[in-house]
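Here is the structure we will look at.
Removed from the display is one protein chain of the complex; every other protein chain stays in position.
Presenting subunit A:
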Amino acid sequence: MFFHIVLERNMQLHPRHFGRDLREKLVSKLMKDVEGTCSGRHGFVVAITGIENVGKGLIRDGTGFVTFPVKYQCVVFRPFKGEILEAVVTMVNKMGFFAEAGPVQIFVSNHLIPDDMEFQSGDMPNYTTSDGSVKIQKDSEVRLKIIGTRVDATEIFCIGTIKDDFLGVISDPATAS
């Protein structure tokens, strides 16, 4: 789920940036530092949308670096148990398949794949229904439901299921091209 929230971060800036465009330098550094990172608490920071305020800088003794407390608005993505996501399959193996929904990695174990889908090994390992009409392989797009999340300080990993109504392949790369 996406949220638009305000976060705060202490930015250290090298003295060489002290000049007219100090603020721009600060913001671009913030973007580089923060976008794409993940915190267990807020989820993945997708994009910074604005700066709320930049506090007074504090010069560090000895180094000349200055620390600015920066409040910024950003869009974060935090997966939740029970959430339905659309994801791209990145790897298929005998144990199930891995998929990505933006920055989030999701594993769907084979017992949460519908029973009528069988694993087929080969160059392009896949799960296929007996009549061959539905196939899950690398780059397939699937809709899945998150049934568990593992949230570490800097990492979120999910496990999902496609064994439910309206879940499963939503587009097949083989037929799409």
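Basically, contacts are C-beta pairs under 8 Å (C-beta built on N, C-alpha and C of every residue); 3 or more make two chains touch, one makes a residue touch a chain; residues count from 1.
Just so it is clear, contacts and distances are computed from a predicted model.
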### Task
Pick from "Intraflagellar transport protein 25 homolog", "Piso0_000649 protein", "HTH TFE/IIEalpha-type domain-containing protein" or "RBR-type E3 ubiquitin transferase" the UniProt protein name of the chain that isn't shown here.
"HTH TFE/IIEalpha-type domain-containing protein"
### Query
Looking at the whole complex, which of A:11, A:45 or A:147 touches the chain that is not displayed?
A:147
### Query
Which parts of subunit A are in contact with the chain that was left out?
91, 93-96, 98, 105, 107, 109-112, 121, 125, 147-150, 157, 159, 161, 163-164
